[in-house]
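Written below as structure tokens is the structure these notes are about.
A single protein chain has been omitted; all remaining protein chains appear in their positions.
Here the chain labels run A, B and C in written order, and each chain numbers its own residues starting at 1.
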Amino acid sequence: MTDAIPVDPGFTPLAGAWWIVLLWLVLAFAGLIFQRRPHLITHLIIPLGALGALGMALIGAAGLVEPVSRFVLPIGLPDLPFHLRLDALSAFFLILLGGAAFGVTLYASGYLRHMERGALALLSLWYHLFLAGMVMVMLADDAYAFMVAWELMALSSYFLVTTDHDIPDIRRAGFLYLLIAHVGAVSLLLCFGVLQGGGQIESYSFDAIRAAEPAPFWSSVAFLLALFGFGAKAGLVPLHVWLPEAHPAAPSPVSALMSGVMLKTAIYGLLRVSFDLLGTQASWWGILVLGLGLITAVYGVIFAAVQSDMKRLLAWSSIENIGVILVGIGLAMIFHTDGKGGLAALALTATLYHAINHAFFKGLLFIGTGAVLHATGTRLMGELGGVMRFMPWTAWLTLIGALAIAGLPPLNGFVSEWLLLQAFLLSPGLSQPYLNMVIPVAAASIALAAALAAYVMVKFFGVVFLGQPRDPNLKNAHEVCWPQRLGMIWLALGCILLGLMPAQVIGWIAPVVQQLIGQTLHNDGGWLMLAPVDANRASYAPLIFFLVVLAVLLLTFLAVRKLYHGRIRRSDPWDCGYPEQDARMQDSAEGFGQPIRQIFESFMRVERETPDPFDRHPKYRGDSRDNIWLLCYAPIARLAAWLSDQTGRLQHGRIQWYLVYSFATLIFLLVFTR
Amino acid sequence: MEIYWLLGIPFAGGIFLALWGSRGFAPEINALFSLLTFLAAVWLTVRVVSGGPILTANEWFFIDPFNVFLVALTAFVAFTTALFSRPYMRIEQEHGRLNTARLRLYHSSYQIFISAMLLALTTNNMGILWVSMEAATLATVLLVSLYRTPAALEAAWKYFILCGVGIAQALFGTILLYFAAEKVLGSGGVALLWTHLNEVKDQLEPRVLQLAFVFMLVGYGTKVGLAPLHNWLPDAHAEGPTPISAVLSGLLLNVALYAVMRSKVLVDGALGTDMAGNLMMGFGLLSVVMAAFLIKRQTDVKRMFAYSSIEHMGLVTFAFGMGGALANFAGLLHMTMHSLTKSAIFFAVGHATQSAGTQLMSGIRGLIKTCPTIGWGLMLGTVAILGVPPFGVFASEFLIITTAMHEHPWATPFLLTALGVAFASIFGKVQPMVFGETELARLPHQPALTPVFVHLGLVLMLGLFIPPYLAAWYRQAAQLLGG
Amino acid sequence: MTLPIHLQIVNLLAALLLLISFAMLSQRRIIGLVTLFAWQGLALAVSTALVGWATGQHHLYYSAGITLILKVIVMPWIFYALVKKLDVDRDVEPMINIPTTMLIGIALVIFAFNLALPISQLAGTVTRSTLGIAMACVLLAFLMMITRSKAIPQVIGFLAMENGLFFAATSATYGMPLVVELGVALDVLVGVFVLGIFFFQIRETFDSLDLKHMEKLRER
Partner (left out) sequence: MTAGILMQLAQTLLAILLAPLLMGWTNQCRAWFQGRSAPPLTQPYRMIRKLFHKDAVIAHDASPLFRFAPYMVFACMALAAGIVPIVANDLPFSPAADAIALVGVFATARVFLALAAMDIGTSFGTLGARREMLVSFLAEPALLMVFFTTSFIAQSTQLPVIVETLAHKQFAIYPSLAFAAVAFWMVSTAENARIPVDNPTTHLELTMIHEAMILEYSARHLALIEWAVALKLFTYSALGIALFIPWGIAPAGNYGALPLAMLALVGKMAAGGLLLAFLEAISAKLRLFRVPEYLSTAFLLAVLGTLTHFLLEV
């Protein structure tokens, strides 16, 4: 396949990206070849993959400034070879992918050292295919290439999810995941079927699709199909059911990639289809996306608050973040169709910003939990606690991620949230008055979601890393090795820098926004300050902010030390003088989530097992499932079963009846055709 | 010339194995003859690809891109199946399910079956086409009942009666065709020669052809396994020996569909309407949906994949029904992909059932532990047949579905439902067979998995890259089908 | 214009064929069925020969001969042998009772006729009107296969259907090309042998030829 590189003058970023994809493919199979030598895989192959990811990020950066480059691979369908294209949008998402994947893969090279050989080889195979698939999704410039890459991504991630396939739950999770992914993919097929211009095979290239002008009705159909298809991948409520199952099931680096990057490919696809391929948008699309996004965000965060499995909690929080991103897209669409280009640019900027933020902090949190999981062997928060004492690196780095995702200044989560709220605040420009009514409510629920996210993160970090160890043998949990630390440090740095340098990040995002909306966000604040539209309207300068906090902090500290003293006496915790303390007296995860469960009980189905008062070793189990499963999926399953029973009836083994069928068919056709 | 080799070799093989098929080396001989057949097919293919359609033996045989690609496919799959059946049948013999006499029957009728199918593909005479289809049926009836279990006998009986009746309808259709043709071409030999019919198809009497097509569709459609005429198919596939299941669903169905298409071309010419196309779309859609819902309730692995064959033939029929260059192209591609993939799956399933000692899926667990190659073969094959890229089945499904959405949007909800249900059912059943814990035993003989991976490799390649000459060849075929 | 006498005889034979099909539909005993089947074959052979003589299509003589040998002598003999050997000559109880079957049959005949009517208008052959009868025979045989619940009657129904087809081939179109007919005949012969083997296998497995033992393969 190497002859696929066209001999074109100059080394376009696209060609570079393609070389890296090839590198990953080679690495994938190299892992298979050297499966007898795991050391080689963990110490050479996977780090090389990480370097590839880093290169991909750089190429993305180059692609933002370079002109659109494209070339055609000699593979694919006849007359429909794979078209590749690198424009600002794909470049931005390449940065996202490369940046997050570099840290995660670096981490993986340490994390996977304990795996047994065969599994390791397979994992490295699928892992690199997964990376390649995601990149190809972002580069593809025709429907076929896109779908192939899309499904390659789904398939490889399925095999990654089912790495420990001995556990029935994991098998079930993987099955559910692949099923929903496949249904989504079919709906994407239909979407492209609508979009493709003429009947010829050439009309599947995105250029042809852009050229084609579908009727309003059909473009709406295409949009809905796309929303369904991409929503299924992104975990849009009610298509999210696979997500809290699949993400925890996968090995931690994979969960990090799936949550941090793979969900973004769905966002990428949605943007690509609705802004790029479909030229014109109907006014109600944006409102629909906005509404769905709000539901997803609130629903996701509520369920995140009541989880007691840390990876599951993070998975739900991913759903929340996807919801926030969709809200941004919805706003952008509303402004766009309303002709408010600048505001659309603001909303879209906020969206993309949040996408890349989420890639970083969610990746960080997932690999952090991975470290804990590997050191302690459990995912249940009820058996953890006090891990900070044994794994300080992991703890502090994870804390950065947690604060970032909780949307606290001056970290990156706050910036995108701030931009989004600004977009809401600017909504009075809209021409439809009823929207002006709706939007404050939407903003309110976004604020609610953000505040709840803080709750969730306090719960997550507090229960896992702080307090007393709930299990005595947590004592011998050990800190992770250096590659893992480096991976986490990279992502944490990402969170901090993205938080402190918003003006620059917006500079990167600008070309994307320019491409999609034809207008960029004008930053009034210079390099230091973030001031969309107008410095008098709103501004935020995280760097100053940060320095001031730092300064005050140091001043206070020094003042206290100077004026008074730094004497410390250690003793047992006081706790209002209660005599015996033990770890069981702290809040369990269920306990911490209990108020939320109490308030939002109507959303969920709560299953409790309360111990009797005389139990010497009382065990409490509270589990909150979402009702969507019962409301949407169970009926479908029942209907399918019923239908298959009915069809089964037709076939009851009696040959005379079979003869009757063909006889009836014959007669029917004879009557029918004359 | 090479056409005689093509037909002669398997026939001779049939005779030879009928005489000495009980010897120990019979499986190798079987494979050898299949190999020779395949070589002859390649030779013929090269001739046609280079020199265009051949019309030889005073117009008895006519080979154009459409059937030569089926010829090549048939010969190839027949060869790989023979390779697979070598160890498979030995293991069966060791398990004591077969004795040498039956092996002789098996080998010779296998060859006869192949030659009958090749004849059906290459002949230019609609009557001979019918004759050889019937011959192919007869050759396989005794193979289906090879194990002599009650179930096998029942399956064979149904196979025989239903297909016999069906094919009788096809004969009536042929007669009607002749009846219409002789007025134009005069009575006697030429009136059934497809080439001649094709030239004068617009002069043929529409009403008669309409009637003829109905009979032929019902007749050959029974062998294609179109719902609701499909009832013989799952039984025959499930109860016969696995190599036979492979060739039945990999090849026989194609050949039957080939017959339908030959007559469709004539009917379209005569009617000028797309009545035939609509009928085929209807049948195809019905088959896809019914099969999908029946798959959901299967417990026997071979039976399940038999239903999946019905589903895919339905899809192909639907594609051909839509007509047009793209759809026909997609249909042909899907035919190829389905044959390769499905036979590969049956190979893997065959060994899986042998090592588990049962065809019940509940009895097959964790293949990946005991015999990883079989496990991965089954897993990848399943993934491929479910239309997941980068495997070739996806390429054709992509074209079919998008075209359907573009041309006949009303059909897509059915397709969507069916594909979803089929995916859920098949994958949900296969996953635990491949993954998870296990207590299966290893096989006495080294399983023959080269065929499996050769097929899958081809399917994978065709999903990513269709060689230009192959593509050109498909396009010509699509043209012939009135694209 | 009135047809020449031999063609009138052909039409007569056609009517006879139809009659026999009805008779088979109503016949309960297997031996009786076999006899009727033989008679049908005879009528078919005669009509084929007549048509061949009338139209000078001499290859029709061969097919007439084949029919005579196969359908009048060999197969009935085989069936007699089978019935004796397996002694299954008990009353065949049809699934649907006879009068209903008859009524359906009549409906079928009417259907077949007006299906064939417009076609036979434009047939080039003299004996075109027999097409409808042939079709009727086919459908009736089909009906018979549906109604019979034992193996042998079903097979006889199957062969009766082929008789109908042959009749259509010969009388309506002056016979297919010889090769085709030979091939068809060969197939039929092989088919019957296969069936013979079958009967014994079925017999020794289920020790009965009743089809109700063969309803195990089913969904549910």
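The criterion applied here is as follows: a residue touches a chain if its C-beta (ideal position, glycine included) is under 8 Å from a C-beta of that chain, and two chains touch if they have at least 3 such contacts.
Since we're looking at a predicted model, the values are computed, not measured.
Peer 1: Considering all chains of the complex, which shown ones does the missing chain contact?
Peer 2: Per the touch rule above, the missing chain touches A.
Peer 1: Would you indicate which residue among A:Ala443, A:Cys495 or A:Val512 is in contact with the undisplayed chain?
Peer 2: A:Ala443
Peer 1: Quick one: say which of A:Phe414, A:Trp508, A:Phe603 or A:Tyr658 touches the chain that got left out.
Peer 2: Counting the whole complex, the residue in contact with the absent chain is A:Phe414.
Peer 1: Touching the hidden chain in the complete assembly: which of A:Pro428, A:Gly518 or A:Pro635 does that?
Peer 2: Considering the complete complex, A:Pro428 is the one touching the chain left out.
Peer 1: Thinking of the whole complex, not just what is shown, which of A:Ala451, A:Val606, A:Ala641 or A:Ala664 touches the missing chain?
Peer 2: Touching the chain that is not displayed is residue A:Ala451.
Peer 1: Tell me, which residues in chain A touch the chain that this view leaves out?
Peer 2: So the residues of chain A touching the missing chain come out as 385-386, 388-389, 399, 403, 406-409, 414, 418, 421-422, 424-425, 428, 433, 436-437, 440-441, 443-444, 447-448, 450-452, 454-455, 457-459, 461-463, 466-468, 525, 529, 531, 535-541, 544-545, 548-549, 552-553, 556-557, 560, 563-565, 567-576, 578, 581, 583, 585-587, 591-592, 594-596, 598-599.
Basically, only the chains that are shown with their structure count from here on.
Peer 1: Count the C-beta pairs in contact for B-C and for A-C, then report the pair with the higher count.
Peer 2: B-C
Peer 1: Looking at C-alpha means, what's the farthest chain from chain A?
Peer 2: C
Peer 1: Using mean C-alpha positions as chain centres, tell me how far chain A is from chain B in Å, no decimals.
Peer 2: 43
Peer 1: For chain B versus chain C, what separation do you get between their C-alpha means, in angstrom?
Peer 2: A distance of 31 Å separates the two centres.
Peer 1: Let me have the rounded angstrom distance from the C-alpha centre of chain A over to the C-alpha centre of chain C, please.
Peer 2: Spacing between the chain centres: roughly 70 Å.
Peer 1: Which parts of chain A, given as residue numbers and ranges, touch two or more other chains?
Peer 2: Residues 647-648, 650-651, 655, 659, 666, 670, 674.
Peer 1: If a residue has to touch 2 or more other chains to count, which residues of chain B qualify?
Peer 2: In chain B, 157-158, 161, 165, 207, 211, 294, 297 touch at least two other chains.
Peer 1: Considering the complex alone, what residue numbers of chain C touch chain A?
Peer 2: 95, 111, 115, 142-143, 145-147, 149, 154, 211, 214-220
Peer 1: If we count contacts the way the header does, which residues on chain B are in touch with chain C in the complex?
Peer 2: 125, 127-128, 130-132, 134-135, 138, 141-142, 145, 148, 150-151, 153-158, 160-161, 164-165, 168, 171-172, 174-176, 178-179, 182-183, 187-189, 191-192, 205, 207-208, 211, 234-235, 238-239, 294, 297
Peer 1: Of all residues in chain C, which touch chain B in the complex?
Peer 2: For this pair, the touching residues of chain C are 57, 115, 118-119, 122-124, 131, 135, 138, 142, 145, 151, 154, 158, 161-162, 165, 168-169, 172-174, 176-177, 179-180, 183-184, 186-187, 190-191, 194-195, 197-198, 201-202, 205-206, 213-217, 219.
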